[in-house]
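Read through the structure below, which is laid out as structure tokens, and then see the notes.
Omission of a single protein chain aside, the complex is shown with its protein chains in their original locations.
Labels run A and B following the written order; every chain starts at residue 1.
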Amino acid sequence: MPTQPNNSHLPFGDHKNAPWYGKDIISVKQFSREDLEYIFAVAHEMHVMVDHVGTFDLLKGKILASLFYEPSTRTSSSFTAAMERLGGSVIPINEVKYSSVSKGESLLDTVRTLECYADVIVIRHPEVGSAAQAAKAARKPVINAGDGIGEHPTQALLDAFTIKEELGHLDGLTVTLLGDLKHGRTVHSLARLLSLYKVKLNYVAPEILRMPAELIDELKAKGVEQTEYTTLDQALPQTDVLYVTRVQKERFTDEAVYESVKGAYVIDPKVMKAARERMIVMHPLPRVGEISPEFDDDPRAAYFRQMEYGLYVRMALLAMVLGKA
Amino acid sequence: MPTQPNNSHLPFGDHKNAPWYGKDIISVKQFSREDLEYIFAVAHEMHVMVDHVGTFDLLKGKILASLFYEPSTRTSSSFTAAMERLGGSVIPINEVKYSSVSKGESLLDTVRTLECYADVIVIRHPEVGSAAQAAKAARKPVINAGDGIGEHPTQALLDAFTIKEELGHLDGLTVTLLGDLKHGRTVHSLARLLSLYKVKLNYVAPEILRMPAELIDELKAKGVEQTEYTTLDQALPQTDVLYVTRVQKERFTDEAVYESVKGAYVIDPKVMKAARERMIVMHPLPRVGEISPEFDDDPRAAYFRQMEYGLYVRMALLAMVLGKA
Partner (left out) sequence: MPTQPNNSHLPFGDHKNAPWYGKDIISVKQFSREDLEYIFAVAHEMHVMVDHVGTFDLLKGKILASLFYEPSTRTSSSFTAAMERLGGSVIPINEVKYSSVSKGESLLDTVRTLECYADVIVIRHPEVGSAAQAAKAARKPVINAGDGIGEHPTQALLDAFTIKEELGHLDGLTVTLLGDLKHGRTVHSLARLLSLYKVKLNYVAPEILRMPAELIDELKAKGVEQTEYTTLDQALPQTDVLYVTRVQKERFTDEAVYESVKGAYVIDPKVMKAARERMIVMHPLPRVGEISPEFDDDPRAAYFRQMEYGLYVRMALLAMVLGKA
């Protein structure tokens, strides 16, 4: 949103002085610790409301344009559900080939067209920086639902919110990130958010998929204690949060190396015997073998509850940027 | 649904003691005659309500996840309309390639994710048994909208409801099933449902597309009177319900055989001169030549009304499993 938005089309009843009214959600870098606390408080309220009444009409009459240039069932379903649980409506635009982009229209023209119809735009696009560009062009608030290898801020927010709701606090926790730490935007964004708290981070990854040195330096400068491992056994017993991501075979040029390491990154009931009784295992899903379904019934398996927390975070963000929270 | 569902997310106002609350709709085999009478009564009520008010807010605030791994405009549109006519919302997930299934996610993880967002899941999937598996994994109710060559129970229910609404009763009727009786899950499921009533069944099919012997034996054991024909002429005059299905050319290895029989399975005004004045012609649609459009204006042509009855049956099932009927 430019500084002087054209407000002529805003309905009555918007709290135009609400702190997040009209803001864009583009990057985890935009949030302070106070911002996170506020988002968590609103998301918690959403959780309570959904538990009690299922759905309520906070955003009745509001319309979300859900613009997905890439497939993502989970993220698009979660935003759709968030809008519907708040009484709002959705314009689903799910396919690039169906978008006028296939006729050569620019992303910015598409966004400027959609804001004629909708009150808020959620966008997923394969190019880094696309959401920021869209936000700059649009008068209405834009939420980044993933811009390629760039950011996916609502995923990081729901990950942090999951930890808060499951364990009660973030300060003082030991969070172990496991798997492909080189390419995963999810773990990078989460690590940045967690650096706003007093956490200890463990990185467990094969040699070729280590956390980027630049990110380690960035967090070190913020005073975050970080330790790297190539196997889980040393890190697991002290871990409060084990965040698992996938180790993709395609990342390895030498298949023998892949075969030799992959077993070290699979979570199952046997491995988890070495973990604390009160801790949680998270995963952004989809999983493809890195967590055994046999572990699903363990109370520490938080990955499906994590999906649910995502609903509350997205409800909170939609309500906030529409001036209703 | 497992026996002890986690009810923490249920909104106020659900009639948790309603008889169908939380149940899955997976197979026609799960229904007793009493069940059918109950479904028909609720569906009839839906019909009356739609006639009078068009739409009403029985399921306001409820969300349906409509998960279609295979295309089916009619079935998915019907469920969407059913939910919307009851004031509820829909999360449409229409494309496999758009589903995280394309990233390798298992059906069960997808279902467990979607139930974090939605109150009920409708699923169509090409694999036999997929809906039953999904229902076992899910805490929320699951409705089978077709699992490959397995079952399509809501189609069978709407077929039986159509007969009930059009002719007033099922007992005592002669129902003639015409076309490809070997492969059609539609006619198999309908025949099973009808076996709960005192009906006489005629099967009219080319030799290579006869009703499977196992199914004939199964129904015989239940006391159903069944007669097989290869042409319609003998069966038609006594028929109360003529259920037409498609005879696909691809089923025949010898094209000459196909050409010689196909004409015997086409319904048009001339053929229908031999039928009763008070009877109905049904078809699950789409049709491709097996019923002449010239017959559409005949009052006995019930196939478009059948689509409409499908809406009422699906409204009834959604309301029932959500504890509202």
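What we mean here is this: a contact is a pair of C-beta atoms (placed from the backbone, for glycine too) under 8 Å apart; a residue touches a chain by one contact, two chains touch by 3 or more.
Predicted model, so just to flag it, every value in this text is computed and none were measured.
K.L.:
Of the listed residues A:D24, A:D119 or A:D180, which contacts the missing chain in the full complex?
P.N.:
Missing-chain contact among the listed residues: A:D119.
K.L.:
From the list B:E34, B:D51 or B:D254, pick the residue that touches the absent chain.
P.N.:
B:D51
K.L.:
For a quick check of understanding: of B:R74, B:H169 or B:K220, which residue touches the chain that isn't displayed?
P.N.:
Within the whole complex, the residue contacting the unshown chain is B:R74.
K.L.:
Could you please point out the chain B residues that touch the chain left off the display?
P.N.:
Residues 50-56, 71-74, 77-78, 80-81, 84-85, 87, 92, 94-95, 285-288, 293, 304, 307-308, 310-311 of chain B touch the chain absent from view.
K.L.:
When the complex is taken as a whole, what residues of chain A touch the one chain not shown?
P.N.:
Here the touching residues of chain A are 8-12, 60-63, 65, 89, 91-93, 95, 97-105, 108-110, 112-114, 116-119.
We adopt the following convention: only the chains that are shown with their structure count from here on.
K.L.:
Give the rotation angle, in degrees and rounded to the nearest 5, that superposes the C-alpha atoms of chain A onto those of its identical copy chain B.
P.N.:
The C-alpha superposition of chain A onto chain B needs 120 degrees.
K.L.:
Cα centroid separation between chain A and chain B, in whole Å?
P.N.:
About 40 Å separates the centre of chain A from that of chain B.
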